[in-house]
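Only one protein chain is missing; all other protein chains are in place.
For subunit A:
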């Protein structure tokens, strides 16, 4: 196998995006995504069975589209990489079954990898300066909110903290719904917050009190924030007063962003790691990027944000991580791996 710059096809089906990406070493050749997001909109959140059915329909056409975009033949592929977890079990299984069969049909090795570490690997595909380690990584989406310490992408990743209840993206969806805004909530809240005062209402910052920091220094909690917004709106309505939508949206968003960035910057400072990487779909949030940049600059931390198409769930990041494992000399995964919905970040390869 070509271990210098392997051509890797990556398959990602952990949530509602069917992603197929193709890389050659660290060069991005294709990144094709089919999303079932619209099918979930009327339910206000991802319906696992709907997502899994959509993956099965989308996978074949998405592989074909990625090959066309990369302008390569399947026979040129050196290896197949696939997300083993974490994620929605039924959705993951579609990708795992397909990836194994594809690798066997091509008589090529397969690399089963960790979705969260894949988010970090996405940064390698950026044309700018290469990913430096150690780095802290803040990964925020509708499915996960995790803070990682990455000492070595293929050998040493540690979970510093994660959400103990809702994911940040999920909090956006739920608050959007209670404000009467459509799904997905992130871009809707962003739009509603335009012109709003982020300091108008002081919503709670979860797990930031000294007593909480003892056990949950780098963990997150957003369910209390969601409840606080609901209560504030109810009280306004009960008093017969108008609800200032822009102020509520801006203040809620500020609370989420504040706690995300505060904890990430604290981790960098306390661990002596002057690098912070953002990943996950919530990176699309303009205020998150803005605040992260300000506070990283102030703390002397180099902030890296991959292009948005590589931040949301995608197959290219899975291919990129697979390519790194190959280039580092790792053996392929044994064929008996499964889908692991709670795969820990310490298991970079399964």
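Heads up, the rule we're going with is that a contact is a pair of C-beta atoms (placed from the backbone, for glycine too) under 8 Å apart; a residue touches a chain by one contact, two chains touch by 3 or more; residues count from 1.
To be clear about the criterion, contacts and distances are computed from a predicted model.
J.: The chain that is not shown, which UniProt protein name from "PqqA peptide cyclase", "tRNA threonylcarbamoyl adenosine modification protein YeaZ", "ABC transporter ATP-binding protein" or "Ring-1,2-phenylacetyl-CoA epoxidase subunit PaaB" does it carry?
T.: The record for the missing subunit names the protein "tRNA threonylcarbamoyl adenosine modification protein YeaZ".
J.: Please identify which residue in A:28, A:70, A:94 or A:292 touches the non-displayed chain.
T.: Only one listed residue reaches the unshown chain, and that is A:94.
J.: Touching the left-out chain: which of A:116, A:160, A:179 or A:248?
T.: Of these options, the touching residue for the absent chain is A:116.
J.: Who touches the missing chain here, A:52, A:160 or A:259?
T.: Reading the full complex, the residue touching the unseen chain is A:52.
J.: Quick one: say which of A:8, A:29 or A:63 touches the chain that got left out.
T.: Answer from the full complex: A:63 touches the omitted chain.
J.: For subunit A, which positions touch the chain that isn't shown here?
T.: Per the touch rule, subunit A residues meeting the hidden chain are 40, 43-50, 52-53, 55-56, 59-60, 63-64, 74, 86-90, 92-107, 110, 116, 142-144, 146, 159, 162-167, 170, 335-339, 341-344.
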